[in-house]
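Just one protein chain is left out here, and the rest sit where they should.
Entry: chain A
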Amino acid sequence: MHLVYPVVLAALLFCTGLYGVLARRNAILVLMSVELMLAAVGLNLVAFDVWLRDELRSGQVFTLFLIALGAAEIGIGLAIVLLVHRERGTSAVDRLRELREPRGTPRPAPGEPGEHPTP
């Protein structure tokens, strides 16, 4: 098999995930796009491992580690998103701007529930 096919497919999948990370608003959709990028990297690792005939199977073992890390990442990420949704009432990443640098005079955006939550 030509090496260009898996490598180019992995690059295109990575760029698709990049678009998703930059363009999506829902935090869970951003996490899904990150999963796409991780899968593209895994495809790259396996393709180069099979091409180079590595004795230690480094690429495939790294892909297994990557899959396990992806599972851990999505678990922690979803727990954080659920916590933010419970505290703030939204999971849109561009509405969670309390920690941003104040632009001019700092003012809370109107109409956001739970802007200053009282514990």
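Definition applied: contacts are C-beta pairs under 8 Å (C-beta built on N, C-alpha and C of every residue); 3 or more make two chains touch, one makes a residue touch a chain; residues count from 1.
Convention: contacts and distances are computed from a predicted model.
Peer 1: Of the options "Iron reductase", "Peptidase", "3-isopropylmalate dehydratase small subunit" or "NADH-quinone oxidoreductase subunit J", which is the UniProt protein name for the chain that has been left out of view?
Peer 2: "NADH-quinone oxidoreductase subunit J"
Peer 1: Just checking the interface: what residues of chain A touch the absent partner chain?
Peer 2: Contact residues on chain A toward the absent chain are 1-9, 11-26, 28-29, 31-33, 35-36, 39-40, 42-43, 46-47, 49-51, 53, 55-58, 60-61, 63-65, 67-76, 78-83, 85, 91-94, 119.
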